[in-house]
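Inspection log for the structure reproduced underneath, given as structure tokens.
One protein chain is absent from this view; the other protein chains keep their places.
This part shows subunit A:
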Amino acid sequence: MASSDTLTAQEYIQHHLTNLTLGVHPENGFGFAHNSAEAAEMGFWAIHVDTLFFSVLLGGVFLWFFKKVADRVTAGVPGGAQNFAEWIIDFVEENVRGSFSGKNPMVAPLALTIFIWVFLMNLMDLVPVDLIPHLFAQFMSLFGADPHHVYLKIVPTTDPNATFGMALMVFILILYYSFKMKGPGGFAAELTLQPFGKWGMPANLLLESISLFSKPLSLGLRLFGNLYAGEMIFILIAIMYSGGLIMALSGGLLQIAWAIFHVLIITLQAYIFMVLTIVYLDMAHHTH
């Protein structure tokens, strides 16, 4: 924690939870937000540059690696990279085959993308919380920026925009395939005629709507909540480093322990997101 002498703990946490926001501020005009209040004032038409940059970068890494494997893929003896990619693809395909009963060539690649992309984004959580933001702040100060007002969040999945972006895309797919496979009438019937039969139509609609809309909401919130909480704990541990030798040492131990435990969480969350997407799409494909 490089700037502990000038920041209180609260400010430090706040600093770490603020995205690098680019947008039009009503008073300061177009530019990066200098604090979280300004970022909030920018309203909807602003962009979290850090979230976007890291998520696209990690997505690029994922696709670059798999594309490289796909270009050199051989049915003969696989090399190391191909072996690794095949291992993951086998795993994903097994899950799709187990949970998805319909026929849709899009579901398996979708599941693979979700699994790896979410995993990589979550993996950024294991990078020490101050490392990249601090380097970035120092770098930006070369261009005259005040390092204390340079924000950077490197874990895209701690930004609800990223998790809900994915969840909404999955929701759109659920709606699309529900309409496509069941027809508008079939989909409407599914929403209104169960579980209480046609005389309980309003209650049916209420219940089914809740269950429908809870799908993207739970997808997005679950991932965001887990990662946000994990990130928060890393930040709290990082505060201990400024509390003297004993605190710093125990903080180090805590960080290692939490990181090891967190490896489980980030993998599990990526897996859950993937499996739930498969299951939701399977439900969308089912005709009654």
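Everything below uses one rule, namely that contacts are C-beta pairs under 8 Å (C-beta built on N, C-alpha and C of every residue); 3 or more make two chains touch, one makes a residue touch a chain; residues count from 1.
Heads up, the rule we're going with is that contacts and distances are computed from a predicted model.
Asks: The chain dropped from view, which UniProt name applies: "ABC transporter permease", "Acyl carrier protein", "Galactose/methyl galactoside import ATP-binding protein MglA" or "ATP synthase subunit b"?
Replies: Hidden chain, UniProt protein name: "ATP synthase subunit b".
Asks: Decide which residue listed in A:Pro147, A:Pro160 or A:Gly200 touches the omitted chain of the complex.
Replies: Among A:Pro147, A:Pro160 or A:Gly200, only A:Pro160 touches the chain that is not shown.
Asks: Residues on subunit A that touch the omitted chain in the whole complex?
Replies: Against the missing chain, subunit A presents residues 17, 19, 21, 23, 39-40, 42-48, 51-52, 55-56, 59, 62-63, 66-67, 69-71, 73-76, 82, 85-86, 89-90, 93, 105-106, 108-110, 112-113, 117, 156, 159-162, 164-166, 168-169.
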